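Only one protein chain is missing from this complex, and each of the others stays in its spot.
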Amino acid sequence: MSQYRVSGRGRVDTARPVTFTFDGKSYRGAQGDTVASALLANGVHLMGRSFKYHRPRGAIAAGSEEPNALIGTRRGSGRFEPNTRATVQEIWDGLETNSQNKFPSLKFDVGAVNDAAYMLFSAGFYYKTFMWPRSFWDKVYEPFIRAAAGLGVSPIEEDPDTYASRNLHCDVLIVGAGPTGLAAARAAAVEGLRVVLVDENPEAGGTLLSEPQARIDGKAAWDWLAAELEALKALGVKIMTRTTAIAYYHQNMIGLVEKLTDHLPKLPADTPRERLWRVRSKQVVLAQGALEKPLVFHGNDRPGVMLAGSAQTFLNRYGVLVGKRPVILTSHDSAWYAAFDLQDAGAKVQAIVDTRADVDALLQSEARARGIAVKLSHTATATSGRLRVSSLRINPVAGGTVGAAQDIRCDAVLMSGGWTPSLHLFSHTKGSLTWDDDRTTFLPEKTPEDCVIAGASRGLWGIGAALADGAEKGRAVAEALGKTGAQVAYAIEADRPGTGVSHKELPTDLSAGKAKAFVDFQNDVTAKDLRLAVREGMRSIEHVKRYTTNGMATDQGKMSNINGLNIASDALGKKQPQVGLTTFRPPYTPTSFGAFAGYHRGEHFEVTRKTNIDSWAEAKGAVFEPVGQWRRARYFPKPGEDMDTAVRRECAATRASVGIFDASTLGKIEVVGPDAVEFMNRMYTNPWTKLAPGRCRYGLLLGDDGYIRDDGVIGRMTEDRFHVTTTTGGAARVLNMMEDYLQTEWSDLNVWLTSTTEHWSTVALNGPNAAKLLAPFVEGVELTEEAFPHMSCVECTVAGMPARLFRVSFTGEIGFEVNVPAHLGQKLWDILWEAGQQYGITAYGTETMHVLRAEKGYIIVGQDTDGTVTPYDAGMGWAVGKKKPDFVGMRGLARPDLQAKNRKQLVGLLTEDGSKLEEGAQIVFDPKQAIPMTMVGHVTSSYDVGTTDQPIALALVEGGHGKMGETVYIPMPDRTIAAKITATVFVDPENTRLKI
Amino acid sequence: MTAPISSFMPGVLTASAAARVGFAHRCARFSLRARGDLAPLEAALGLSLPDRIGQRTSAGEREVLCLGPDEWVLHAPESDATAITAACAGVYADHPHSLVDISGREVSFVIDGPRGAELLTLGCARDLDTIAVGEGRRTLFDGATVILWRDADNNFRLDCWTSFATHLFHLLDTGVRELGAENH
């Protein structure tokens, strides 16, 4: 057995030894140990170096509040995590751990020179130090800050673990499975409520695990605990351990992070490392307990100086003596019990040093009975020892005067400055706090949530009080949920309630200016830093926090808040409630990015929608691009082709013979009802009344501000039924906008809207041979100019499939869009592909589609428009119905600004030197003007891969419609390009190619 | 790469001791919208149209779920589609409504197994306990709109738009294995 392990104590299984490494050295611990308890069992206190001064540090606490003992953990390749608290990480065979913030070694760290340069790193040192000279920034300051900043090292390999999330709904969520939480769970569960009890520790029990001497209802604490947990499970309580409530959101939503594998030597299959639970509970009971405060004195951070309650936990939970000759330094009764427990376990307690003059006589007699020296009315003024404390310097205090010092030899200093209720989650609810002068701490007051706070987290000490309050609060929430709620009482023996006082930094006879009395261990903030901040003008506690970094980072004030507040309020000469607390921010403890990402990583990062023809495109080697949530084939490269070559080939083939295109992603909305045509008249700019069934029309949709929102071809299938198409990205937005007008403004209309985007697979055929290819498959209509002219639509049969056939063109060629029920899309595609071989049919993607439409001057909403373009700006005044009484955007178009002369208007651009313009490039009229130049527009679309003999571009240019033939300039980083303003149609302006 | 939707065949797609996900046979699906007197439509369809959102009724193999104050989704065998269309067309002139074929729009996953309900909590934020057996709801599952039909405590059908199916199946499959591992 290890040197400091006490046989017969603790809940670890010493019969099951576990071997792990720390800084390359192998250690043995027991099943159930944390890294910290196992190292302490081996007599190792030095576990890390501090953030700023690189001072040697050991574990000060035994739980998740630990600020010092931050380690890196490794499990083979890819599984490295920095900043894990050694007091939380459970050991398993093969676990590799490392200390942080040291070079070259933990015992000899060159960074500790910072400790000697203490003045440089005082409060606000960032603000003061890196001011000048300016030239030092790049070469000196920034590299220094970057090297020094941050705790630990970020992992650089991809995380091979998986993460999960789940939603959970319950009646009562109880945070903390100590005596308070257990009693609350029982009170709620006996009423038949859905109860969830969570605890961040590997096992439930809380304080009971550290106080086995207590007896509840006649049973030893641990026996009672085991029986109670079984009873709760039998009542249906969901008990979750290794599960931290990280944050409390609106309306009783609590985030829990459950750690599933970090404690296991072997990773089980299909098991995520962590799971984020989004819990929605009707009532919440916060029973997180209290955190012990350090005392603030010179040298209080030396390894071996730790919290007395934590020493008690190491002994009773892990069977580890943190020292054989400890000295107790306290202002609270609770540390006396720690002294007794350690003494009874074989340690030789050197003294109990209490700052108070009056201490319970019973405690004093118990100390005397054990032969422990007692020093009342004493302060501590220093510690000594290099990498481990070897003595504590104490002085009597009488009438405010610090007397002569005395050194007490020791191997551990166990301190207690009293307890702070854990108010973190309560504060997340925006709960108000009230200052309690007796306890020198804030207590919870009111919360806007359906939440109660119980036990030590509202300032009640002792197991008896915790059980009673837990039972009472459990009953209260059950009543709030309409249950009767029964009174439950527990009989407690050997309980240890106690009292104490709270301090600012302890009085000293040494120079206060040289004292390193730490308040925030993690951020290396001392009492002197806080006082300096106040002297330098920081008045608000929020400013003091930021200037000194007190309570920042993962600590979030767990250790430092009240001590910091006591010192700052003393320096400000104000009472604590006038100074106030800084905000506790979520998460309660550091949380991995993986837990937040959950399942959404890699391929599942976000929703990817695929058409029924997607797998064909993938098999053909298509290169995809995301369009909204869809992935669409962008082009189909043949071996050796880059995008430009492929697109040039696809364009040419479509203009020469026939191209096939998957247009299934186009938004589709079925508008049905007696008022369908009236609805269309009101929604779209175009007139619809005279559109005959079987005909279609290009529709423009505006917002009421008069700007273009969407467009698409709309077919009138029957008198009362329209087949509306929208842009791919606009489908959901347009339907939402239509529903908005219909439900809110025009509830008089008898018409309904249904999304049919996904009911149809849409296969587009374009090119001179499109009709020839398609005609043999179509039953129900002749594909002739007479029977089925351009802008016709019909329900018919294509290759035996029910279809809606549209004769439309987005390329300037003869074009058809064949809609068949989605599950038949691939079948239709295969048939047309096969039959199209005789015409050299070519599949094209969105890039070719973009080029071909630009050659015809067809706009793409969102590319050639940007939410400030009217139909007139886009040269599409022809699409605006002039005789309609109203449509969405009609009044907007009449606004003076939209009628102004020099609006930016859509034009074509041809460069003088034949070069391709960059989309987004700014345009000026006079290239010789002084910078900043007056910009008069920008290039919206630009291509040099199409079927025209020179690059083409579309652009929005101020007053462009009146400047045909004029030259504008596009300044680029290396040169200025001149371009001539042209019409937007570059191919077949007479539309002769549309004729069959 | 996730499986293409076309590779899903009716039957069990993934299973563990905890839960199972299958792919339902295709059926005829209609979106029905109507207001006012529903009796003529009910007569035409041969079933009553429930008036509370979430309620279901059925007649023979026709099954209808109320999704909104004037909205129902109707499932029926594929062979019944023409008859349904004709029946509704017959009453349209006097009782205007909207009947739109959405058979191609959606597919259905079938979820069962002892922890079928829990499987859905991976992606569904609403409290599933509030969907009674024999009812259904439109809701959100992992970023996609879905319709849940609760057929038994742990037996659900999940309708989604086809293009979301591979994304949703990826999560369902992960969940089936994850829950299965917990059972060990």
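Quick notes
Letters A and B name the chains as they come in the text, with residue numbers starting at 1 for each one.
The definition used in the following text is that a contact is a pair of C-beta atoms (placed from the backbone, for glycine too) under 8 Å apart; a residue touches a chain by one contact, two chains touch by 3 or more.
Following the convention adopted for this analysis, contacts and distances are computed from a predicted model.
The listed options are "ATP-binding cassette domain-containing protein", "Zinc ribbon domain-containing protein", "Multiple sugar transport system permease protein" or "Sarcosine oxidase subunit delta", and the UniProt record of the chain not shown names that protein "Sarcosine oxidase subunit delta". Although one chain is not drawn, the whole complex shows that of B:Arg26, B:Arg138 or B:Arg177 it is B:Arg138 that touches it.
Among B:Gly11, B:Gly46, B:Gly68 or B:Gly90, the one in contact with the hidden chain is B:Gly68.
Only one of A:Ser7, A:Ser540 or A:Gln743 touches the absent chain when the whole complex is considered: A:Gln743.
Taking the whole complex into account, chain A touches the unshown chain at residues 249-251, 253, 278, 280, 430, 446, 448, 704-705, 736, 739-740, 743-745, 747, 885-886, 890-892, 894-896. In the full complex, the hidden chain is touched by chain B at residues 53-54, 67-69, 71, 125-126, 130, 137-140, 145.
Throughout what follows, only the chains that are shown with their structure count from here on.
The distance from the centre of chain A to the centre of chain B, each centre being the mean of the chain's C-alpha atoms, comes to 32 Å.
The touching residues of chain A, counted against chain B in their complex, run 162, 164-169, 268-272, 278, 280, 599, 603-604, 606-612, 614-615, 618, 630, 670, 672-674, 720, 750-752, 754-761, 821-824, 826.
Remark: chain B residues 1-2, 4-7, 26, 31, 33, 35, 70, 92, 96-106, 118, 121-122, 124-129, 142-144, 161-164, 166-167, 170-171, 174, 177-178, 180-182, 184 touch chain A in the complex.
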